[in-house]
Each structure stands twice: as C-alpha cells, then as structure tokens.
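I have placed the structure first, in the form of structure tokens, so that the comments after it can refer back to it.
Excluded from the complex is one protein chain; the other protein chains are retained at their positions.
As written, the chains take the letters A, B and C, and residue 1 is the first residue of each chain.
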Amino acid sequence: MKRIAVLTSGGDSAGMNPALKSIVEQSRRDRISVTGFLRGYLGLVNGLAIEMYYKTVAGIARKGGTVIKSSRLPEFREISVQKQAIANLGKNEIDGLIVIGGDGSIRGASALAALGVPIVAIPASIDNDIYGSDISLGVDTSLNTIVNSIDIIKDTASSHNRAFVIETMGRTSGYLALVGAMATGAEAVVIPEVPYDIECIANRLKEEHRKGREYSIVVVAEGTGATSKMSEALKQISNFDTRITVLGHLQRGGSPSVFDRILGFRLGSQAVRALIEGRSGVMMALEGSKIVEVPFEDVLTHKKLLGKRYLEYARRLSR
Amino acid sequence: MKRIAVLTSGGDSAGMNPALKSIVEQSRRDRISVTGFLRGYLGLVNGLAIEMYYKTVAGIARKGGTVIKSSRLPEFREISVQKQAIANLGKNEIDGLIVIGGDGSIRGASALAALGVPIVAIPASIDNDIYGSDISLGVDTSLNTIVNSIDIIKDTASSHNRAFVIETMGRTSGYLALVGAMATGAEAVVIPEVPYDIECIANRLKEEHRKGREYSIVVVAEGTGATSKMSEALKQISNFDTRITVLGHLQRGGSPSVFDRILGFRLGSQAVRALIEGRSGVMMALEGSKIVEVPFEDVLTHKKLLGKRYLEYARRLSR
Amino acid sequence: MKRIAVLTSGGDSAGMNPALKSIVEQSRRDRISVTGFLRGYLGLVNGLAIEMYYKTVAGIARKGGTVIKSSRLPEFREISVQKQAIANLGKNEIDGLIVIGGDGSIRGASALAALGVPIVAIPASIDNDIYGSDISLGVDTSLNTIVNSIDIIKDTASSHNRAFVIETMGRTSGYLALVGAMATGAEAVVIPEVPYDIECIANRLKEEHRKGREYSIVVVAEGTGATSKMSEALKQISNFDTRITVLGHLQRGGSPSVFDRILGFRLGSQAVRALIEGRSGVMMALEGSKIVEVPFEDVLTHKKLLGKRYLEYARRLSR
Partner (left out) sequence: MKRIAVLTSGGDSAGMNPALKSIVEQSRRDRISVTGFLRGYLGLVNGLAIEMYYKTVAGIARKGGTVIKSSRLPEFREISVQKQAIANLGKNEIDGLIVIGGDGSIRGASALAALGVPIVAIPASIDNDIYGSDISLGVDTSLNTIVNSIDIIKDTASSHNRAFVIETMGRTSGYLALVGAMATGAEAVVIPEVPYDIECIANRLKEEHRKGREYSIVVVAEGTGATSKMSEALKQISNFDTRITVLGHLQRGGSPSVFDRILGFRLGSQAVRALIEGRSGVMMALEGSKIVEVPFEDVLTHKKLLGKRYLEYARRLSR
C-alpha cells in the first residue's frame, strides 16, 4: 500500500478535521502517501485531487467543518458515475479509500466496495443516526453548542416568564433534541422516535405554570415538523407568550470538542491500519470505549435506535 | 431621599443585571433603601415589590437577563394605569424611580415624569436604537454572540461552498446586522437604514463566486423582512446552495461582556446620584467615554441614526 | 428507605451539581427525602445539614463547582471522627449515604461502610485517577477548558516563535496533560506514568525548530515537578524564548459539558437505585457505555493506569 485517498461527504461535522489530521499523520508514519479528493464524491468523480502533507493538516484539529470540503451527490447512486470514480482512483494510483460521512456516504462507499475498491468508512454525522457506532463524529461538539444556546435562551425565558420552542437538527433521529433537553432540564421534548401529544404537553405546562414554574422550554427535533404546532398549542392552550428559536446551522460548526478530537484521531488512525491490514467494506465504530469494525451491510440494514433509558426519559417528556 | 425603586422593562438585555447590582450597591452606600418592582411596569401597576439587599444582587453581574424580570405593558399608555403606578409608588414610600429599558420604557418614564414622579432612565436595548447614547446596555454582548455564531456558520459555509443568509434582530435599526457583517467580513448586508438591491447583491455574489470566492454570507436585519427574498434571489440568480439561519433569541442573553458589565455599573451608579441630586426626566447616556444626562424629550423626539462611516460601509455592501 | 443523604468531598469538579440534581430528582420520584451535608465530611461530622428540594437543585446543572460545598478532612481517618459522623446520620434519620468525590473520599466512604453504613460513591475527580471507572465526573469539562486555553496560548506562541511550557493539574496522573497534548497537537509531554528525558526533548525541539517548526508547546503534569526544569532546558539547550503558564484552578470549574451533565445524571440516579435495592460499599462507574458498580475494595487497592495507546503516544512525546 503506497497511496490512500480520503474524502469527506454529506453534512459537515466537527471532528472531520481531526480525523483528516490523524489519517495523514498515521499514513506518513507508515510511509503511505495521501490524496484528498475535494468536495466529497463530487471531487472523486471529477478528479479534484490534492496531495496531503503534514503541513496540509497542521493546526486543523481546532477547526470546525472540513478543510477538504464536502457536498452531497445523489447521482452517485448511478453505476456509471461510480465507474468514473473508480477510473479516477486508478488514474491517481490509489490503493485504498477512506470515506468520512453519514449514512448516505456509507451507501456510496458500499457500492464502491461491491465493485472491488478497498474502502473503509468513518461515521460522521451530528444527528447520531448511524447504526453500529455508539456515537458519531461531531455529535459531542454539536450537543455542547445546542446546550450552550439553550442555556442562553433560558436567561431570556426566565426574564419574561415565557415559553420557548427550540428546534434542533435531526431528520429521523431525535438524539440531539432529547439529549439537549436532558442536559438543560427542558420541560418537554418532541422527537420522531416517540409518540407525542402536543395538546397534552401544553396542558401539562399550563398546569406547572399555575403551580409556580416561571417559564417553559420545549425542544423539538426538526424531523417531526411539529415546531409551529407546538408553539401554537402553547399560545392557545397555555396562554403563554411563546417564541420559536430554530438553532439551524450553528449546530454543525464550532471548534471540535476534546471528545470529537480524540475520537477523530482514533477513528482516523484505525481506518488507515484497517486498510493496511487488508480489510475493506467496514466502518470504524465506537463501541463502549473500543474502536471496532462494523460491516457496511450491518450499518445500512439497521436503524440506530435510542437506548432504553433515553426512550423512557423521552416518553416522560412527550406528553 | 430614603428609598428608591427600580424596574426593568421591555426586551431583556445583558447588562441589566450589572446595572441593578450597581444601583443597589450605590444606594446602600448612600444609606438609601431599594425596592424592586417585578416584571417591569406590570409590577409597578400591580404592586409586585421586593426589597433589594446586597444579597439580592450578589453574583448577578455575570448573569444574562434580569433577576427582577421584565415584560411589555402597552396599557401603560393610559393615564388611569399610570395613576395606579403612582399610587403604588406612594404606598411603598418611593422617593425616586429608575427605569431600565428601551424606547417604549422611556416613553412610560416620561409620562410618569410629567405627572411629577422623580424618575431617571437607563438605556437598555440590544438593537442600539435609543437616541442620545452612543451605545445601549446589552449591545456589546449581543454583538459578540452574533459574531461568534456567524464565525461558526462560516465553518460550515466554507466546507460546502454555500451561501448563508443570516437574520439578526433589529426592527427599525440595522446596527446589529451591520456591525455583525463588518466584524465577520460578510459579503453583503441588508438593513432598513440603507436602500438595498437584492438582485444586484445576488449578481455581485455570483460574479465574485465565478472569480473564486468559495462561499458567501449575507446578514439581514429582521426589520427589513427581506430574509426569504434574499435567499430566493441567491438560489435563482446565483445558483447557490443557500441556507437561512435566524439567530433569534440567542442574541438577547448570555453572560454580560466586560463592556456591558462596566457600562451597567457606571449607568447604575450615576442614575442613583442623579436622583439624589434632585434631577429627573433624564436618561443616563454614554457619550464618547463620559456618562451624560439626556432629557427624555430629546430621546423621544429623535431617531438614532447610524454614523457616517457605518452608512458608507453599509452602502458598499447593499448592492 | 425514607431518607438518604449526600455530600461532595475533596477537590470540586464540574458534574457534581448535575449529579446532585439527579439524586434529588430520582429520590423524590421514589418518594425519598434527601439531606445534603455541607462541606463534605466536615458537615457530616459537625451536623451541617440542609433539606434538598426540587427547588434546591433547579438550574444547577449548568453551574460549575458544588452547591453543597466541599472540603478535605484528613481527620476523617480517625475512628472517633467516623463515629461522630455515624451519630449524625442517626440523628438525621438517614437510611443511606451517597458520597461524591475522589480517591480520598471513597476511602472515607469505605470506612463508614465497614462500620455498617449503607453507602455508595460517585467518582468525581478532574485528574481521572479513580480506578474502576473509564472516566470520572469533571474530566471532560476540565479537558475542554485546558484545550481551549492551550489553543489560545498557541496564538501567542505562533506570533512570537516561542516555546511554551504549560502545566496542568494531575498529582499522580498524567491524564489531563496527555490528552491535552494530544488534542492540541503539542510537541512534547511530561507525565508521571512514563519516563521522560528533558534534555532529549529540548534537543528534539531544537532540531524540529531548525527544520522549520515555528513554535513549540510542551505540556507538563503538575505531579512531575518538572515545569521549571523543562523551561530551563528549552532556554539553555534549544535557545528558545520560553514562557511558563500554569493553568491552575481554572481547570476545576466552568459550566459542565454535556458529557459531564449526562454522566452526572446517570451516576446520580443509579446511586439512588443501588441504595434502594439494598446495595452498599460500591462505586457507580462508567464502563464503556454502561454504568456498573465496583466494590470500594477494588477501587482502593488498584491504581488506574493509562491505556496502552495513551502510553504509546506519551512515550513518543516524552523524549
């Protein structure tokens, strides 16, 4: 193995840069050269390649986002496009590829693996919706940003005896919303994984208000589409002065937390080791405190579920 | 002067707590007792009063929001309601009142002054839209929150070659949007004070993109109502993958910056001194590096304008 | 079980407050009252007790330190002092005790367990030196503070082509120093667990400097006592303009990170459950992603070691 390549794909997350740094440093220690394809699969398909040196990754561990950029490329489902990618791998004399990204990116990696490309993946997604890894790269940083934001908004809520509906990212996963709610002691949460009753929540908060609670925070996962409905219910039923805050892309960036830096380093160097040792078609994953390897098929055929205690907590706050 | 009262009114802003701390400490040093009316004019009208000791304000300088809470009370325009307030001032044996808030709150204070209440005001509004003071309490903290948020979003924008439209607070004032744009080097700004041309901006950013700029940030003041239009234009004309982030109530809170703490202390102690020395109907204000007193009438009959250099900068970025 | 008590002991760490919150909330849900002994074993011995309600712990999850205060009490080794503690437990009708603290605190708890007190412990120590738990409460927050500080100092180091020796806490454990060095890409590390060669480090950094590295960061664990020696060597051998920064008590406090909040909640509620279910003499611990119970004896008779990969990394940077 003389040269490997790496790309970051899909929504960016903090921790991608630490992973890149670790991949380059581990490879160089093993006397392997590293090519970076820019803008995810787009760059792989179009041959946008750069050489990655120690210098390319110096000082990037503290930076949010990804220095080799990312994008989404739905067309990568087409076999003709995949073949173009493989041609580019050949042209650049790549012996193995590391893909850093979420579910969609791993699906692309799986297609390449099926066509014989030596390939491993690193789970990066702030939603924490990737099966097989306890936590994905970027989740911890994202949660800390969310929780700091909610703490700040509580200052305002508390000054006005108001209700706030705070929308976090998370299309199919309520992880960010739920953990954000837990960590800030929010009064209610609305996530896709657990049945919720908006009227019931509004009535409960009204009652708690009557008993003396001065303000209420409801955290809603984007994917439920329930943000406005929740806000309306709080106005109508609870008679609260209610405001919505959509945290938006703030949740993606920021300087990676220590957890995401160290996790990125571990996943990155293990990914290089896996390629060197001839493994392919697997995702590096955190299981407890260990890095393990999970076959792409397992990742792609299972849905990551919330743990039992999380579900219990969510159920208590969803009505 | 044996007892003064204080209230915080309107949208909360960082710096209200430091001002409260300073009012209580200065008064106690001058052997004056302090009553706090809760929830702004609402508490004044309804007699929700607490005694404020050293202990009430210990450790609050680092807290966002206001510990004596705030609210809006449009009914305070009615003379009957104002008279109820005056009755409560009498009942609580208040010799002077300090109102901390924005334009609307000062209008209320002015009405009470006209009815003979010894009263002074402290300008607090994150919009920086209060005439007479170079800067209002809470603006500096708010700007730092905005700028940190935009810095974070730039990480994501840069990773995806995207355009971002970021909406700041500011109904009639573009101060937050403009200074936020300046401090982060945003490519364009849309504010109420300066004519803007959305199509022109979109064409310019397209052209800059063609020349190599990798991503674009446009900061829009809420009061222009132009956020969606700007986003649409960027999609249609510039063909950018465009996202909107509305910073929302995040901008109000957070631990007060050093600037807002010190300004709050100075305005608070000067307000107490002004009452003791028999002045009334004036707002404490920052002019250059001095605290001055501006008559309510001046405050209420002028519109605070952006400085010449700010306007020039805005014009350059608005088309 | 009608009433339990809780105390925090030893050096404070972020996460103590979330644990307290969780203990009170879990107990109340199980209809158990909670007594807080103030200032650790000192309060237990002297009967400084407060009743802990929902309200006592409202809003504390975001606060550093411990609201029921802490202290060190070396005299607690004496059996007469322990008996006084037990007398106070009786007087306050305590059916079980939860101790939150480090090694020394668990030693105290073990003594009480031997005398028949139903007692469980929660590991809290920023040093991460408690055997049996992958990580202790407060470590994650502390590491994030350390890493942010080093990132800031790198700005200065980079502006001056300087060397910086940064001292972290850690008497017998180099965990903070090592992970701080890893996360910031420091050039060298000096910790108690791994033999280090200060002259060798200085020569290496001189050589790296000659090859183009513009500045150097060495992270030293307090417990090695090597901070000044390292600095002198850098001045003498490498001829660097060298500065020392001792991070000090900054490392203890700060708003708990999401990781420490959630870990505090989990350890707190599990501790209550363990007491209810009749277990005693055990420490709640994080093993992988699970909360397990480790007998005091195991905790106290083993030394927590750095993991293999950590040791390898440290060895590479220690010469």
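Here, a contact is a pair of C-beta atoms (placed from the backbone, for glycine too) under 8 Å apart; a residue touches a chain by one contact, two chains touch by 3 or more.
In this text, all values refer to a predicted model and were calculated from it rather than measured experimentally.
Participant: List the shown chains that the missing chain touches in the full complex.
Facilitator: B, C
Participant: Of C:D12, C:D103, C:D127 or C:D140, which sits in contact with the chain we cannot see?
Facilitator: C:D12
Participant: Of B:T56, B:Q84, B:N144 or B:T172, which sits in contact with the chain we cannot see?
Facilitator: B:N144
Participant: Suppose we count only contacts with the excluded chain; which residues of chain B make the list?
Facilitator: Residues 21, 58-59, 61-62, 134, 140, 143-144, 147-148, 151, 154, 179, 182-185, 255, 257-259, 261-262, 265-266, 287-290, 309 of chain B touch the chain absent from view.
Participant: Even though one chain is hidden, which residues of chain C still touch it in the full complex?
Facilitator: Residues touching the hidden chain, for chain C, are 8, 12, 16, 39, 63-66, 69-71, 145, 149, 152-156, 158-161, 164, 243-250, 252-254.
Just so we're on the same page, only the chains that are shown with their structure count from here on.
Participant: Hey, if chain A just vanished and nothing shifted, what pieces would we be looking at?
Facilitator: B | C
Participant: Counting only C-beta pairs in contact, which chains form the busiest pair?
Facilitator: A-B
Participant: Which chain has the mean of its C-alpha atoms lying nearest to the mean of all protein C-alpha atoms shown?
Facilitator: A
Participant: Using the average of all C-alpha atoms in each chain as its centre, how far is it in Å between chain A and chain B?
Facilitator: 35
Participant: Once you find the CA centre of chain A and the CA centre of chain C, what distance in Å lies between them?
Facilitator: Taking the average C-alpha coordinate of chain A and of chain C, the gap between them is 29 Å.
Participant: Report, in whole Å, the distance between the mean C-alpha point of chain B and the mean C-alpha point of chain C.
Facilitator: Measuring from centre to centre gives 40 Å for this pair.
Participant: Among all residues of chain C, which ones touch two or more of the remaining chains?
Facilitator: Counting only residues that touch two or more other chains, chain C contributes none.
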